[in-house]
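Read through the structure below, which is laid out as structure tokens, and then see the notes.
With one protein chain held back, the other chains of the complex are shown just where they sit.
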Amino acid sequence: MSAPVADLYQEVQQFYADQMRLLDDGAVAEWAQTFTEDGVFAANAHPEPIRGRVAIEAGARAAAEELARTGVRRRHWLGMVSVRPGTDDSSLAVDSYALVIATPRDGKPTLHASTSCVDDLVRDGDGWLVRHRRVTRDDLA
Amino acid sequence: MSAPVADLYQEVQQFYADQMRLLDDGAVAEWAQTFTEDGVFAANAHPEPIRGRVAIEAGARAAAEELARTGVRRRHWLGMVSVRPGTDDSSLAVDSYALVIATPRDGKPTLHASTSCVDDLVRDGDGWLVRHRRVTRDDLA
Partner (left out) sequence: MSAPVADLYQEVQQFYADQMRLLDDGAVAEWAQTFTEDGVFAANAHPEPIRGRVAIEAGARAAAEELARTGVRRRHWLGMVSVRPGTDDSSLAVDSYALVIATPRDGKPTLHASTSCVDDLVRDGDGWLVRHRRVTRDDLA
């Protein structure tokens, strides 16, 4: 990767760590704010892409409430991050793998899903926002 | 994160890689040296925090001997690292996720535990030491 992009690698890693922690902690409004206003979340597990922060927050809220109801803790692990220049000067194309770990109260953790993720990230001040995310679950691929 | 802290991100990742390898390799005396002399290891799986290197080493030794006796290999994976300025100029506040993978001899690996970890790291020469660690197991949270 080119040097300027290499400098951003740890920044992207920290962005993902913070973003996923918001989701896993049920902070769904703050999670939605890590997407652009018109951000798109596409997944092969969904019939249609989810479009915009409002819909992204609503989807995350429904999932968080279901987890709270059933007493299951989910953690999203992103790893194997590969950062490349994006389609314009202020964006990055990032490939990653993502695992979802589920732990029931008083139970053993299991691998809920193994996925790959392709992000289009855009600059937002000194941070980043997701403009487009595509998640591909391995079991459905 | 601010730029000076961003520079430390990879340093923290390598610190964790080296620290966990010591534990997983049964090098419990060297593991204890990665905490400050009065370092604290608190966990929701323990009734009381473990205080000081001597006690941290003793706890790790007991666990290592039990694993050796039963022929189980454990690996601690830290990931989703988020680094922030600490409570003073020479410290860092670090959030992470940690998985414990257990593999019996001639058997399949399993997820032994899914946890989150909050560290207070302090400068020690050109490296780091853990002054305070709090580990929260998801199944007990």
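Per-chain residue numbering starts at 1, and chain names A and B are given in the order in which the chains are listed.
By definition in this document, a contact is a pair of C-beta atoms (placed from the backbone, for glycine too) under 8 Å apart; a residue touches a chain by one contact, two chains touch by 3 or more.
Bear in mind that the values here come from a model prediction, so they are computed numbers and not experimental data.
S.K.: For a quick check of understanding: of A:G79, A:G107 or A:G127, which residue touches the chain that isn't displayed?
M.R.: Checking each option in A:G79, A:G107 or A:G127, the one touching the absent chain turns out to be A:G79.
S.K.: Just the residue numbers, please: which parts of subunit A touch the chain that's not shown?
M.R.: 1, 6, 9-10, 79-83, 95-97, 99, 110-114, 116, 138-141
S.K.: Provide the residue numbers of subunit B that touch the chain removed from this figure.
M.R.: 10-11, 13-14, 16-18, 20-21, 73, 75, 77-79, 101, 103-111
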